[in-house]
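Of the protein chains in this complex, one is absent; all others appear in place.
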Amino acid sequence: MFETINMKILLPELILICTGLAVILLDLVLRKKETVAFIGVAGALLSAYYNFSLMSLGWSGAVFQNMFVLDGYSSFFKLIFYISLIITIFISLNYIKTERVSSGEYYSLLLFSASGMMIMAGAADFMVLYLGIELMSLSLYILAGIMRERRTSNEAAIKYFFLGAFSSAFLLFGISLTYGLTGTTSIIEVAEALNRLGPAGRNITLIAVIFFVTAFGFKVALVPFHMWAPDVYEGAPTSVTAFMSTGPKAAAFAVMGRVLFYAFGALQLQWSAIIEPLSIVTIAVGSILALSQTNIKRMLAYSAIAHAGYASIGFLPGTQEAFAAMINYLMIYIIVNLGAFAVVVIMRREGIMGEELSDYSGLAKKNPLVAFLMLIFMFSLTGIPPLAGFIGKFYIFMGAVEAGYTKLVIAAVIFSAVSAFFYLRVVVYMYMKEAAEPSVLIVPHSVKLVLAFTSIMAILLGIFPSVLLDFARASLLG
Amino acid sequence: MSGNYIPSHYLPVISILAFSVLVGLGALIAGLLVRPRRPYEQKLAPYESGNLPVGEPRYRFSVKFYIVAMLFVVFDVEAVFLYPWAVAYDRLGLFGFVEMMIFIVILLVGYVYAWKKGALTWE
Partner (left out) sequence: MTLPQIFFAYFAVALTGLSLLVVTRRNPVHGVMWMLILFIHVAGLYLFLNAEFLAAIQIIVYAGAILVLYLFVVMLLNLKKIEKERKFQHIWIVGLLVSVAFLTLLIPLLGKFSVYPPPGEYSVERINSEGQIMTVGRVLYTKFLLPFEIASLILLVSIIGAVVLSKRKLN
């Protein structure tokens, strides 16, 4: 009755999910709570190993009646998710103990959120897409509010939940409109149905596309759907903010690309026209509003908004080349952002919150290495050569200029220069201001690993840019 | 080609619904029309077995009601998924059995978690 279902394709997700289940159960029995974190990392590494060995063996394809695929597109994004997950687990190890967060739920929710992201990346059907988004988001709502005693954490969870549920409503509206017009929820079949429909039908589908862009705009924090990001990023636990600003953002871009390119490819000119003003306004608002922030988490939130704007420029030309530049940019941004958040996490010690910019005064005196690494991350986020951030922006802008969006790129470059003000302000505080009482930071070994990895990647990807970009191009081809 | 389907065998359901609404509303409205209306302060105060009402009627609600209701929703949805599986079981074979067991095991993990965390004890 059933076709042979190629279950091997789901193996990476299954491993991650089983790790999550194991973490919940083991946390109830184990006394030493860090063990569950290492189980989480082990599961993630095993899942990554299987994913890339499956891809290299050529096992890619669709499963479950084309509802889920394993292809180069999803594998590249899964690489981003694995990096985001493992680094977040590493930087959470000490932070969770300091904040007295219950560890079993924390790590298992991280794992489930990552599973949701992987399902999102591999979804080939709107229903699986929606369920993946919900799985990822629901875990994140809980994680944002997991520090129950802190009012900012509760506020973050409520705001994120309300706006996330709202965006899910828009997404469902778009899916149901598309279903009503094409009779199918499978992404490939929607594309075929759109080719059959005349221009009148396609214009109606544009309204569904607007709903999709709205929903994904919420998840990615494009303006004017960005209002939740600063409060949520500030209130959530810092390690959760590190995760939220990297993995889920990439996942939202993954589904946005999948839906816009594969399902609604016939409407590419129209949705490019919709996204163009959104991206430039996002860059503007993110860069300008970050200038006045004093809390580093809020500042990084506005910086995340601006970077989402830069990344979404990659949608505009509508070519695979530009999309490769975009996923290249996302990978670089995520690695560097995780490094920056790693530094923010270790600033939190007993009694000191470490979230205000003034806490960074004089950091270079007692902790020169940490300050130097933060300098690398801030330079990379600004886009200063020869670091990786510059390369990411360069390729995206090049793709946009080739497609004729010159004015947009000029504006983006200007805002890039404006963003130097608030990124370099951190550097100024670290190197040129006097600290009230300079204390030596305790850097746990796991964070040392993270800082080493992210800073080395930030430098290497800047010096050897084509390695990642060629990998991105190859993934998109299959 | 709009839908032209009428669920005609649900007619008894809607007639019972309409009848009960009419009877209930009718009794209330009839009472409203017929009874005299002479309120005074003591009659309008909440009834407390003859004592004078003192203090706010609302007290601090315990959060354990929320947890119970939340767990009920989740396991109710699980039961809902079990209905069609049970009806179609003979068509689904071993594969259907295994997939439902996966579903139940995942929720069993949640159940064990809730149990061990003390969410099921009512103190």
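Letters A and B name the chains as they come in the text, with residue numbers starting at 1 for each one.
What we mean here is this: a residue touches a chain if its C-beta (ideal position, glycine included) is under 8 Å from a C-beta of that chain, and two chains touch if they have at least 3 such contacts.
Since the structure is predicted, the reported quantities are computational estimates derived from the model, not experimental observations.
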item: Displayed chains contacted by the hidden chain, counting the whole assembly; value: A, B
item: Residue in contact with the excluded chain [from A:S108, A:S239 or A:Q293]; value: A:S108
item: Hidden partner chain, touching residue among A:M55, A:I96 or A:A193; value: A:A193
item: Option from A:M127, A:M227 or A:M353 whose C-beta touches the chain left out; value: A:M127
item: Full-complex contact with the absent chain, from A:L138, A:I175, A:M256 or A:A364; value: A:L138
item: Residues of chain A (touch criterion as defined above) contacting the omitted chain; value: 1-2, 17, 24, 63-65, 67-68, 102, 105, 108-109, 112, 115-116, 119, 125, 127-128, 131-132, 134-135, 138-139, 141-142, 145-146, 148, 157, 177, 180-184, 193, 197-198, 200-201, 204, 207, 210
item: Residue ranges of chain B at the interface with the undisplayed chain; value: 1-7, 10, 14, 56, 58, 60-61, 63, 65-67, 69-74, 76-78, 80-81, 83-89, 91-92, 96, 99-100, 102-103, 106-107, 109-111, 113-114, 116-119
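Convention: only the chains that are shown with their structure count from here on.
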item: Centre-to-centre distance between chain B and chain A (centres being mean Cα positions), rounded to whole Å; value: 39
item: Complex interface listing, chain A residues touching chain B; value: 1-2, 21, 24-25, 28
item: Residue ranges of chain B touching chain A (in the complex, touch as defined); value: 91, 93, 95, 106, 109-110, 112-113, 116-117
